[in-house]
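Right, I'll just put the structure down here and ask away after.
Shown here: the complex without one of its protein chains, the others still in place.
Residue numbering begins at 1 within each chain, and the chains themselves are lettered A, B and C in the order written.
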Amino acid sequence: MSSVFGDRIKMTIFGESHGLAIGLVIDGLPAGLELDLASINLEMARRAPGLSELSTARKEKDAYIIESGMFSGKTTGMPLCALIPNEDQHSKDYSILKNVMRPGHADYSGWIKYKGFNDYRGGGSFSGRLTAPLVFMGAVAKQILAARGIFIGAQITSAGGVEGTAFDPLGEKAEVLLGLAKKDLPVLCAKDADAMINAIMAAKKGEDSVGGTVECMAIGVPAGLGEPYFDSVESRLAHVLFSVPAVKGVEFGKGFGFSTMLGSQANDAMYMSENTVKTKTNNNGGILGGITNGMPLLFKVGIKPTPSIALPQNTVDVSAGCNTTLEINGRHDPCIVQRAVPVIEAVTAWTILDLLLAANRS
Amino acid sequence: MSSVFGDRIKMTIFGESHGLAIGLVIDGLPAGLELDLASINLEMARRAPGLSELSTARKEKDAYIIESGMFSGKTTGMPLCALIPNEDQHSKDYSILKNVMRPGHADYSGWIKYKGFNDYRGGGSFSGRLTAPLVFMGAVAKQILAARGIFIGAQITSAGGVEGTAFDPLGEKAEVLLGLAKKDLPVLCAKDADAMINAIMAAKKGEDSVGGTVECMAIGVPAGLGEPYFDSVESRLAHVLFSVPAVKGVEFGKGFGFSTMLGSQANDAMYMSENTVKTKTNNNGGILGGITNGMPLLFKVGIKPTPSIALPQNTVDVSAGCNTTLEINGRHDPCIVQRAVPVIEAVTAWTILDLLLAANRS
Amino acid sequence: MSSVFGDRIKMTIFGESHGLAIGLVIDGLPAGLELDLASINLEMARRAPGLSELSTARKEKDAYIIESGMFSGKTTGMPLCALIPNEDQHSKDYSILKNVMRPGHADYSGWIKYKGFNDYRGGGSFSGRLTAPLVFMGAVAKQILAARGIFIGAQITSAGGVEGTAFDPLGEKAEVLLGLAKKDLPVLCAKDADAMINAIMAAKKGEDSVGGTVECMAIGVPAGLGEPYFDSVESRLAHVLFSVPAVKGVEFGKGFGFSTMLGSQANDAMYMSENTVKTKTNNNGGILGGITNGMPLLFKVGIKPTPSIALPQNTVDVSAGCNTTLEINGRHDPCIVQRAVPVIEAVTAWTILDLLLAANRS
Partner (left out) sequence: MSSVFGDRIKMTIFGESHGLAIGLVIDGLPAGLELDLASINLEMARRAPGLSELSTARKEKDAYIIESGMFSGKTTGMPLCALIPNEDQHSKDYSILKNVMRPGHADYSGWIKYKGFNDYRGGGSFSGRLTAPLVFMGAVAKQILAARGIFIGAQITSAGGVEGTAFDPLGEKAEVLLGLAKKDLPVLCAKDADAMINAIMAAKKGEDSVGGTVECMAIGVPAGLGEPYFDSVESRLAHVLFSVPAVKGVEFGKGFGFSTMLGSQANDAMYMSENTVKTKTNNNGGILGGITNGMPLLFKVGIKPTPSIALPQNTVDVSAGCNTTLEINGRHDPCIVQRAVPVIEAVTAWTILDLLLAANRS
């Protein structure tokens, strides 16, 4: 493990923010799959920077080259490698960061781990840029899942301290979930979105940044996915969610809210609905015993504020071994929550597909 | 994966609540390790049921037999198998549960996944009883870690709606962390513990149950552990934490609290402290970029109320395909949070040891 | 990896020859499988020692206890643990071997690797006794495969310098392959068997031992198994075959014989046979490009003579750091080839089952 993850659908990712390219290799795709490149492009565009004043000004089209695994427009069943060349690098922006560690970033922990040899430019492999391969993987997975009636959507439920309206735990319609991708800010209610934008822009003006939360739902997921003991749905989803930079919390269904509930309130009562077992509430987020129960999959992710801010910060120079002050210039996102949304959907799609293929034991 | 997990220290677990035995196989232990069985026994006793009125009345000594991997009192370097025979089974208690699904339990999702062939008695492999092997694994890992100056402790920070006093994020002393294991209820302040016990007993009287939260800290963890991209410390810890039954939320450092903070508040300012880089706050819980930074590891877990309650509940009979009502008798825990504490410490110890061994690349 | 192997069917093995028990945990079995214990017992008996004068006099019934994963006579879909207690240990036989290394054995390499802490009695985990769990695994796999029309049989093709009659590469009948298990010595022709027995008994009289070769065939294997690049059928089979003690060579189809052939002789010409593609010869042993082609799977294994012999041998005392001479008393097999036959069938069955389940990608 480490740069490779997955069971039936294994992904290997690579690349540094200011190296030649980033990319991924997907192993385990079925042969004969006609990939819809237009929809992959749309997903890539959702995550790409430079789209609005809420994001960094770095312009990356995130254009990819499929180097292998496709022939005559269809997957060959062999490993699919997609390469995403880096383009709009301003590497000089980062030269002063070789020794001065940015607070809240992986600079120091990476410097220790890699003995100073890691590529410090733009955070190297710790850069949020490495989420582009994740989005590619997710776009492919979404196509396979959609053909099986499984749809995924995520929205911002909090940004800059502004709370949004939560999904209905018993399920949103597919068009609602998919419609979020077309909004400027993926939020159920336009009024909430406006308030969030104001909060983000206020932080930007103050040379500061904001955090937030993202809620993700998958509908159409069949009951029976998840491989106890260790590959519970929660374990596998949390594993990849916590690999997304800036994610610091994950909760399923009521999550931490369970801590103040009684068992009689927490348990989801069950009933028959036209030969299907359903629950009257969905406090467990569609997962019981680590296995899907057929109700919508629902979880929430907590995201910390972008660590790169222009305000002066106290830090250290590891070369000189002394304290110093740092003002980070360059191009940064005052809020990364909106760019994290497609990434969270992507790793969710990947994980559901992987568990779906693993559940087939015959 | 699934019943096997870990990289350098691989654990395989097996067993059903009412089968002959449960157990584990540990692969990757160094040879020549003199296991302190007394301290393993103490850890097993912390998790064992029947200890107080807060727990189920099922009495299991959780005595284990080391079948392999030990010779002349020391590890041989070969797989260590520990078998834990089941003893105090009241399997008749469960016979009515073959077809009537308990809300909040894995009964229905497991029934779907295993086509009705899983052992429904006591929840089978979904039983909290399967956490006994985890505690064994953790007890072994703790011994190795303690010899390297790494100590782990966890406490209840909320139970039955009663909040406790949080750890100092900049670090508690080893004796404080280790002292928690000797308390009736592992809580920093006795006053908080009393209030929690009252809340739990009130729920018990009402034939109900409560949830809570657990906070865990590891001190002495060196900077540089964690294997990006996918084996971040958060990913690996969350993976095993979410494999613990009833865990529904995990957050590192400020976790979800980050969502309302500004970057300038969230970033942990750095400074030199006698040739060591430290941070003035520890909002990130000792992890940056998925790698430890040398500050105390700190995270919180949300635990749902015990699903087994005596109150009548609406549910389904999967054999008859109709709605029904269920009153669960038998022996249950009104609160499992206190029994989850040693389990959470255990999987944390295992994970830290595993990442420690993986970090050695020379 | 190491004591865990397999993809869809993962096996964890454990145990030392003179410890309490040896055993295995199987992960990935489908739920609802009715295991035929009688046929498992037959397979275990084939490998068990003490059956004839060709084998060691150590008597082990290899009786197993299924500790988990079975309920009401069927698999639960959860990990199946089978424990095989050690019984007829004469551990005193081995005490002089703590420091005096037996030539041809793992004594020295194991002593180095495990720093002298490995269990030297009977070779510890290096003992051929560890193949009993492999046979259990294979017996389970054979049942699943037989239900799909896949049958496996192996025979001795050489022992003590006596050559036997090879299988017809285009396929033996199922009854021929399965009938080998009922013979005293698994050899196609009785005349060959008699000559082999004479050679083995002659070596035994001379306090020496003999090696040999085993040929294994699987019929009914569908085309399309094997996962390039690295999980070719040859790679996966060789991996487990070389884990069987004393195996030092593996070749598929013509194997090393290919080295003196021309391409025009080596290529298997193809033809249509009632809508099925077949080959006129089967030089490739049913595998092309690492993937089965529908022809019988055929390979040969080279096995070295039992290293334990009573003749005096030159060796070293690692404690004293000096040369010495060793005469190994105790109970030994003058030939282990016949006991290796069911083990080779077993790991083949396991591997075919694993690849069969992995090939299902939908």
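Structure notes:
In the analysis below, a residue touches a chain if its C-beta (ideal position, glycine included) is under 8 Å from a C-beta of that chain, and two chains touch if they have at least 3 such contacts.
Predicted, not measured: the structure shown is a model, and the values here were computed from it.
Set against the missing chain, the residues A:Ile40, A:Leu83, A:Leu288 or A:Ala349 yield one that touches it, A:Leu83.
Of the options C:Lys61, C:Lys74 or C:Lys304, the residue whose C-beta touches the omitted chain is C:Lys304.
Mapped onto chain A, contacts with the missing chain fall at residues 2-4, 10, 12-16, 19-23, 25, 27-28, 31-32, 65-71, 74-81, 83, 113-119, 121, 124-125.
Seen across the whole complex, the unshown chain contacts chain C at 1-5, 7, 13, 101, 103-110, 112-113, 123, 125-126, 130, 158-159, 161, 203, 206, 208-213, 223-224, 226-232, 234-236, 238-243, 245, 247-272, 275, 277, 279-280, 283-285, 287-294, 300, 302-309, 311, 313-316, 318, 321-323, 359.
Criterion: only the chains that are shown with their structure count from here on.
Distance between chain centres (mean CA atoms), chain A to chain B: 26 Å. If each chain is reduced to the centroid of its CA atoms, chain A and chain C end up 46 Å from each other. Chain C has residues 28, 78 in contact with two or more other chains.
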